[in-house]
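Note that one protein chain is taken out, while the other chains of the complex remain in position.
Entry: chain A
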Amino acid sequence: MKLIILENYDQASEWAAKYIRNRIIQFNPGPDKYFTLGLPTGSTPLGCYRKLTEYCNNGDLSFKYVKTFNMDEYVGLPRDHPESYHSFMWNNLFKHIDIDPENTHILDGNAPDLQAECDAFEEKIKEAGGIELFVGGIGPDGHIAFNEPGSSLVSRTRVKTLAMDTILANARFFEGDLSKVPTMALTVGVGTVMDAREVMILITGAHKAFALHKAIEEGINHMWTVSAFQQHPCTVFVCDEDATLELKVKTVKYFHGLMFVHNKLVDPLYSMKETGTKKSQGKEPYGD
């Protein structure tokens, strides 16, 4: 596991975006070889999406040969509702980048048969060759996607009832009216994300500090579903200083000391404007 600690939210967002950029470019995607990317919603990835947009507009990065799979979507919320994750992805990423709409996948929370929709989603991931890099965020209770505390750590894509904490936290997006907050969602399972070849979790802000502590400093526990990624062979947690507040000094110092190594993942920063030489470089030079 890697823990990347940056000074603040903006720097953490930029680091994450650079990492995604390098991974896509190094993969050298093409018409016969798509890069498959798992994507989250929520406030945490916004800064990262802004940076990816910037790279795309500058011509440093293209999503032409990228397939995306989103983690989750509310059940029963109209697709064009401003709080739907379709709207979120459209407004914050898809409309700004050169991705082919055919290559984006978001669960349909209004499907007549919800479980069939979830099964089809798993199938689509499989058809695309599995997820290369799954990017995620977490809630203050350590949930990854909508895998609320108590979710099975080997779960697959399914319908999930939201925890009271999540409904309360989401009320602010629905005029503070609890009755308007969707109570169910479709979500990829912990197992679905675990199957990705690489996982990157973004955690920023003091309110997520305890969740980060639970994620990496204690045992694997289904009450903190993100802790499952301790078992994943290639997980990178990207956080800001605020999110480290509940960590041991020892942990923080250890990963601070590793930053000069981990920074080599984003430096040099590759660009699609440069052809040939750098692209052909193999996978990342450093393992765990």
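Please note the rule applied: a contact is a pair of C-beta atoms (placed from the backbone, for glycine too) under 8 Å apart; a residue touches a chain by one contact, two chains touch by 3 or more; residues count from 1.
Convention: contacts and distances are computed from a predicted model.
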Which of the following names does UniProt give to the chain that is not shown: "Proteasome subunit alpha type", "Ras suppressor protein 1-like", "RING-box protein 2" or "N-acetylglucosamine-6-phosphate deacetylase"? "N-acetylglucosamine-6-phosphate deacetylase"
Just name the one of A:S62, A:S87 or A:T183 that touches the chain not displayed here. A:S87
Residue touching the undisplayed chain, where the options are A:D32, A:E102, A:E127 or A:E175: A:E102
When the complex is taken as a whole, what residues of chain A touch the one chain not shown? 79-80, 86-87, 90-91, 94-95, 100-102, 104, 106
